[in-house]
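I'd like to ask some things about the structure below.
The full complex has more chains than appear here; those shown keep their coordinates.
Read from first to last, the chains carry the letters A and B; within each, the first residue is number 1.
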Amino acid sequence: MKVIQKNITLKPKTRGFHLVTSEIISEVSEIKDISKGIMHILIQHTSASLSINENADPTVREDMETYFRRIVPEDSSLYQHNYEGLDDMTSHIKSVLLGSSISIPITNGRLNFGTWQGIYLCEHRNHGGNRRIVVTIIGE
Amino acid sequence: MKVIQKNITLKPKTRGFHLVTSEIISEVSEIKDISKGIMHILIQHTSASLSINENADPTVREDMETYFRRIVPEDSSLYQHNYEGLDDMTSHIKSVLLGSSISIPITNGRLNFGTWQGIYLCEHRNHGGNRRIVVTIIGE
């Protein structure tokens, strides 16, 4: 049994949903030494999220951003916590709806995703900057 | 410490929320050999979800389907990604809202759920077909 842990900084992204599977995997070459296990990732921020979804068509990620803008409207009358702008409280809400961490099985040295699955960084702030994640792998 | 991993195919379900605790546990008899650990399950699809909720009253699952149909409306003017029908993009959105994986503690050879908890397969497509999951158990 091994535990591998890494801190990774993801490059700044524009607001919206971004595929980051390759950006993350390229930093965790140790995956290839794991035959059976789990990879856990936490994003160390409360205004951006991690999720798993469709990895091919960019319009899926665009529709996601459109949907979450609609379901969490940037209307100042709805929130008290707008110190950093109208994208402040809305980002916290999107963060709890989408989640701060994901877990993915590792099998025979690879993430055991379905064909169409990838890792999303969901950037809810207009100018989020670098985003730090902690990757923890437990397996054998 | 042990790592146990299994690929399981869940039988096709009608659109909606379904209790699948028994269907899954019957395929993972190894749980009974674990005194302390975690069971992780990933669904390898982007248009169906896994969740944990009430295991007794069927109207809870019906109300869930009603709620998610309302909060993610099948209105073609809202989405670009409708190639496979009006239940296409809506299924991706429900998938990120509900999540692709769950983790449950194992204690003394059993899932350590509360009295009223069970595993939901949330089928968002009108005709989803078989659904593949990967079960990973880590424990001792």
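Everything below uses one rule, namely that contacts are C-beta pairs under 8 Å (C-beta built on N, C-alpha and C of every residue); 3 or more make two chains touch, one makes a residue touch a chain.
Just so it is clear, the structure is predicted and the values come from calculations on it, not from any experiment.
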Q: Note that 2 identical chains are shown, then give how many the whole complex contains.
A: 3
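One rule holds for everything that comes next: only the chains that are shown with their structure count from here on.
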**Q.** Centroid spacing, where centroids are CA-atom means, of chain A and chain B in whole angstrom
**A.** 20
Q) Touching chain A in the complex: which residues of chain B? A) 1, 3-5, 40, 42-46, 71-72, 78-81, 89, 92-93, 95-97, 99-101, 103, 132, 134, 136, 138
Q: Under the touch definition given earlier, write down the residues of chain A that touch chain B in their complex.
A: 1, 36-38, 51-54, 57, 59-60, 62-64, 66-67, 70-71, 97-99, 102-105, 107, 112-117, 120, 138-140
